[in-house]
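What you see is the complex with one protein chain gone and the rest in place.
Note that the chains are named A, B and C in the order they appear, and that numbering of residues resets to 1 at the start of each chain.
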Amino acid sequence: MATALKEETPEPPKIPHPDAVVVRFAGDSGDGMQLTGGQFTLSSALAGNDFATFPDFPAEIRAPIGTLFGVSAFQINFGSRAIETAGDRPDVLVAMNPAALKTNVDALREGGLIIADSGEFGARNLSKAKYESNPLEDDSLAKWQLLAFDISALTLEAVKPFGLGKKEALRSKNMWTLGLTLWMFDRDRQPVVDWLNTKFAKMPDIAGANVAALNAGHAYGETAELSAPIKRFHVDAAPASPGVYRTVTGAESISLGLVAGAQLAGLPIFFGGYPITPASAILHHLSRLKEYGITTFQAEDEIAAITSAIGAAYAGSLGVTSSSGPGIALKGEAMGLAIMTELPLIIINSQRGGPSTGLPTKTEQSDLYQAVYGRNGDAPLPVIAARSPVDAFDCAIEAVRIATQYMTPVMLMTDGYIANAAEPWKIPDLTAYKPFPAEFMAEAPEGGFKPYGRDANLKRPWVKPGTLGLMHRIGGIEKELDTGHINYGPENHQAMTDIRTDKVLGVADSIPDQGVALGKPRAKLAVVGWGSTYGPIHQAVRRNIAAGKDVAHVHIRHIWPLPKNMGELLKGFDRIIVPEMNTGQLKTLLRDQFLVDAKPVNKVSGQPFTIAEIEAAIQEALS
Amino acid sequence: MATALKEETPEPPKIPHPDAVVVRFAGDSGDGMQLTGGQFTLSSALAGNDFATFPDFPAEIRAPIGTLFGVSAFQINFGSRAIETAGDRPDVLVAMNPAALKTNVDALREGGLIIADSGEFGARNLSKAKYESNPLEDDSLAKWQLLAFDISALTLEAVKPFGLGKKEALRSKNMWTLGLTLWMFDRDRQPVVDWLNTKFAKMPDIAGANVAALNAGHAYGETAELSAPIKRFHVDAAPASPGVYRTVTGAESISLGLVAGAQLAGLPIFFGGYPITPASAILHHLSRLKEYGITTFQAEDEIAAITSAIGAAYAGSLGVTSSSGPGIALKGEAMGLAIMTELPLIIINSQRGGPSTGLPTKTEQSDLYQAVYGRNGDAPLPVIAARSPVDAFDCAIEAVRIATQYMTPVMLMTDGYIANAAEPWKIPDLTAYKPFPAEFMAEAPEGGFKPYGRDANLKRPWVKPGTLGLMHRIGGIEKELDTGHINYGPENHQAMTDIRTDKVLGVADSIPDQGVALGKPRAKLAVVGWGSTYGPIHQAVRRNIAAGKDVAHVHIRHIWPLPKNMGELLKGFDRIIVPEMNTGQLKTLLRDQFLVDAKPVNKVSGQPFTIAEIEAAIQEALS
Amino acid sequence: MNEMTPVKTTLKDWETDQEVRWCPGCGDYAILKAVQRTMPEIGGTPENTVFISGIGCSSRFPYYMETYGFHTIHGRAPAVATGVKLANPDLDVWIITGDGDGLSIGGNHTMHLLRRNLNCQVMLFNNEIYGLTKGQYSPTSREGTNTPSTPYGSVDHPARPCAFALGSGARFVARGFDVSKKLTDVLKAAHVHRGTAFIEIFQNCIVYNKDVFEDFASPKGAEDRQLWLENGEPMLFGSEKTGGVKGISLNHETLMLKVVDVADGDHEAAGVIVHDVTNRSVAHMLVEMPFGEFPMALGVLYDDPRPTFEDAVVAQNKAASKGKSADLAKLLGKGQTWTVEEGGPEL
Partner (left out) sequence: MNEMTPVKTTLKDWETDQEVRWCPGCGDYAILKAVQRTMPEIGGTPENTVFISGIGCSSRFPYYMETYGFHTIHGRAPAVATGVKLANPDLDVWIITGDGDGLSIGGNHTMHLLRRNLNCQVMLFNNEIYGLTKGQYSPTSREGTNTPSTPYGSVDHPARPCAFALGSGARFVARGFDVSKKLTDVLKAAHVHRGTAFIEIFQNCIVYNKDVFEDFASPKGAEDRQLWLENGEPMLFGSEKTGGVKGISLNHETLMLKVVDVADGDHEAAGVIVHDVTNRSVAHMLVEMPFGEFPMALGVLYDDPRPTFEDAVVAQNKAASKGKSADLAKLLGKGQTWTVEEGGPEL
């Protein structure tokens, strides 16, 4: 997380070199803040910084201009050292209008810098933002540094040559702001210029105007009269292992992981989806990748999405379906069918705030119960959780491996934060991944064909319809051992229930032991997490260790089955806390399985944990 | 459970008086075994016996005649002492054809009596039942007493006067058999005769034929040549508290409980259902009770069933919906809506074998996870489980009380065994139940109308559309404190999540402390159960206590929230076992909540536990 | 439709204090105003009116109506409405749904609502796109629609909402569009109809499916491209100044519709069909009449009431209860009973 700028600048060098800075761009939904943030992120990447971002946009598509609920924000934490969170509190806040200032300024650290477009602080916008008086003029912002000037006017001025209408012209405001921030952080403009020219290749005027605005903002930094408290900073490149890097969001990374997994398994992908925030992005990504043997199907609802994927899996494809909480709830019955018919299927849950429709654009981890326990009957399936955008890639591959090697549906958990956040990603070398080709039975084996026969993993054979001589029938009624016929017998039901249970538990034989992400295996306190809480937990634990505290960070990828050493590992710690963005769900699993006194630390606000919150919880647990 | 007849007859009196006997009627689906069992049950009731029954019919509507999977059975355990299960092993088996013998004889205790219709043991039926030779003739049945005679012929003979076709005439076979068994157990025929005459009032011939068959069977017992090993028994009346009794099945009892609960709350009932085994019976019962202010709606699917009930609750009725596992899975998303909108709704789950379509006609307890954890988001709701047909009545009333007094959906758990089993029921005196009238807000209170304002129970007001001046909007998006407007704010979401959690936990303030059904509160071993395992657990624990063992039986009605003293109570026992007809679901709840080492005892065969199985588990736990 | 003593309300009485959260320029605004304009005219009372919606931009509607409102879950509004109406048949229920909400995930509930003929109004906002989820194609999107989920264009044949409604058994089918002056008339006719009144409203999603209805909805050339149906009136469109008056006629060979020129106002000579709102065969042809070759059929296409669901349910509940009392003790004591006398030892 960012250390305050001041601290970073005790004496010269002319340009101070803080080891991390947090900047938040906030404006109207129409102001293009996500774009601005995206380009600033890219520039940070090219500058070799490590970083993490947090886009936070409104539920409304395009809320009326100037309203408080219409504010869209993008936060980036970039540094010359490892960055795992988007930062607790911004050092710099760019506020494009009063509503953006009102909704974001309290997050700004004391002494932080506000850059505001005074041109937008007219009476109308002020009242929309519920300001009695103009905060740029009364001294309500005293505890922060304030830089206010008429960015709107300056932009109009800059783009005049292109003779655009006012509305059009003002669209370049965000580029002006970006130009200024690029200057502030001593960044190269060229990549953005190139990006603008390709993006607006068909509209040279728009391209020109945006470039002009970008340059004007940059020039403004250069030439701004010295009286203004505007300073420059240079954040050095972060140490990173050599290689080619790109930025990746969780949604991209999961999509790419599925493609990679399918290639390692040698299978085509059938993706059955139905749009829902924040899961839709995966459907969108995969829809563009047809040349990778991917068929995407936008079904009439989530039930058709999963059942079509089950049909495709039956016919020999890797079945994938994806949704968020409410949609996953609708898929529950069909998951049971996939469990009973033992077909390879991946169910991706991009979690959002619940219950019910809840908070579609906010992040949460409250679907773990649903993932592990949320079906009728004894219906076990493996559950995997990604901890970050980059981690989602390997998690997706792992999900494909388990689904195909064990003939089972697998639940892959991510969340709204991971889905939208971006990280730098060292592009992996696929040859480093061991292939796990899926096998189809092509003819009856020794001793005859048994649709529900078993291999060492208790896996049943996968037979494609179209295979000569292996015709058979499957379905959702209890199956008979080996034959797969309908069977209501007591012994058979017990035996099949045991097989379904043991098969899933057996997956634990193929996964690595649970390690400790930071700290000692037998530390005084373990902070156990899963999913997107990785960043804040990791940073908080690192700081405590640095401060000499005996704390460890355990982060679980395999939620079910749990790694075999998990019980032993947990019993080694004196105390355990489990921070979750829910009311305490993983905690239930751990207490049930291992009878360890895992104490919940819960936050259910639709916002990620801050490092400070985890630090506080650690402190309390240690006292 | 029945003690073997022999033991009951050391020396005269002429008619032995065993304290309990188990009889199983088994035949083809077409043979009317369920009817026979039902009438025998009634006669046992009128004889003052306590009893429990277990109907076990095939999944097929009418399987082809004579097939093994077409066998339908009805077991009754009746005695002169308290009876809690249908009995582990029959003392008497009535087998109407080879398939019935084949599928049921192994359950018969050694030395038990077989009554078989030799007329049905022709080559065709024998091969359908996969018998090489006729078991009535080879000595494969040696370890049992065998009474075989041509019931078909005897029936045809008896009903000749009514000049029915052969097919028609043979339909009376079951009455012949019933007549014989009534004789065996020294019972009065008149009630059955009356029942036949009313049932077939419109078809006097049929009525006459059935009565004739009944009498013939009875007479056969009287006159059977003494050589035959046929004995009579008299099972005395069981002690019972004075009052008027009837028999009741779980499905009836839940329906009646809902009606009673609605009257205590002063509300009309809206029941939205969709047929599914074994839940349909509740829809059927309620459909006949329109004069009790009940509207039943057979919806197009389970989702429409629950959402229509939510709509009705919104409009001021008690909303009720009912299904079994797969259907409950489909209702998950809508349950979230009821939780978010805080409307009174009862969701009844008549559990059956799972996962997926599973074993529709078999009983199981494997939906507890789904009930407590099976929704997206943090979505708490109270869960209640009935332990027997009679208990289901009070459970239904309790569900109505909680739903209306706390404005919350409530899940009421029963299962296929309870739904179909019959018990004697002392008809309750409704004046003994305290009314809990539901309140509707009719006008804005002091301080203005707050759709999401709270009372002491954290309950929000219930306002009927149509109420002047209280117009408001509700929905599934996170609500704002008090106003109920849409609100995505972090603090608000945290606060609302806490309120939803605390409101449900608060229900514990209104429920009795958990008691001990049998044995001492601080016993060496507690056998903790829920739902329909009550009978076998209770009997097994009783026997162990009788044998001087320090064992207790704890049976939980309130699954969530758990009674406040539960942790304390459980921690008082040295050891805890939890027998469940699932892979260990209540056990998860107890271990998570109280960190007690509750050990699972699981049976997932679609059949209830036998007392012997629980006894074995107790023995193992004590050793 | 719903009998109530007409009370005087004004448009303002039907507005809430909630900020309207649709995109600037969204067609939903016009529809909202049209409804708020309609309510006073039909003598509606806010407290007896309930707006029930699913999920979607359109489904935000209830928050902006000063009535009772229920913003339910995706696709389920018709089922919720059925419960509301059966619990209280006196309420005036309006269902607000979208082409995704009502025809994709909710298609089955829409079908059964129409089949049962619950007495309510269904306003289906058809913008041929999923607005709220940021622009994926919907079941009504035209073939080849480029969206985030169909980057190469959609391939499935679009559903025809009105044809689907008729096939499901609808007894009232109408069409309008967001900015049309005549929308209020359509809404009034829908409200007068006893039974499920299905109204497809073409709505401009300015952000994700801009102006797809311009070809007939735009004022210029409107008379040539819009066929406004009036019961008892010939099916005429076009005008002298715009290439002549035309009419819809039937080819009695093929039994298909065709466009005919109407010379000096003599529509009979031209064999123009006179609109009979109760003619189901013609209704089928009108809802499937391909736009382009034909104008867009608007207004009340079909209106032929039959008994409503809640009337039948209420009537049966009444009849079945007749002469019976809600005596619980009697119910509990039903069937064969027996008495255990005093004295027997307690259990």
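Some observations on this one:
The rule is short, and it goes like this: a contact is a pair of C-beta atoms (placed from the backbone, for glycine too) under 8 Å apart; a residue touches a chain by one contact, two chains touch by 3 or more.
All of these numbers come straight from a predicted model, not from anything done at the bench.
The hidden chain, counted over the whole complex, makes contact with A, B, C.
One of A:52, A:147, A:235 or A:259 touches the chain omitted from the figure, and that residue is A:259. The hidden chain makes contact, of the residues A:386, A:474 or A:559, with A:474. Here one chain is not drawn; of B:283, B:477 or B:566, the residue touching it is B:283.
Although one chain is not shown, part of chain B still touches it, namely residues 60-65, 67, 69, 273-277, 280, 283-284, 287-288, 290, 296, 298, 300-302, 326, 356-357.
Counting over the whole complex, chain C has residues 104-108, 111-112, 115-117, 139, 152-153, 155-160, 163-169, 250, 252, 254-256, 279-282, 284-285, 288, 306, 309, 312-313, 316, 319-320 touching the chain that is not drawn.
Residue positions on chain A in contact with the hidden chain: 42, 45-46, 48, 82, 191, 195, 237-247, 256, 259-260, 263, 268, 270, 272, 289-293, 295, 297, 299-301, 303-304, 307-317, 319, 333-334, 336-337, 341, 426-428, 430, 464-477, 485-486, in rising order.
Throughout what follows, only the chains that are shown with their structure count from here on.
Note on chain placement: the centre of chain A and the centre of chain C lie 40 Å apart, centres being C-alpha means. The centroid of the Cα atoms in chain A and the matching centroid in chain B are 47 Å apart. Chain B and chain C, compared by their mean Cα positions, are separated by 44 Å. Annotation for chain A: residues touching 2 or more other chains are 69, 326, 356-357. Residues of chain C in contact with two or more other chains: 55, 73.
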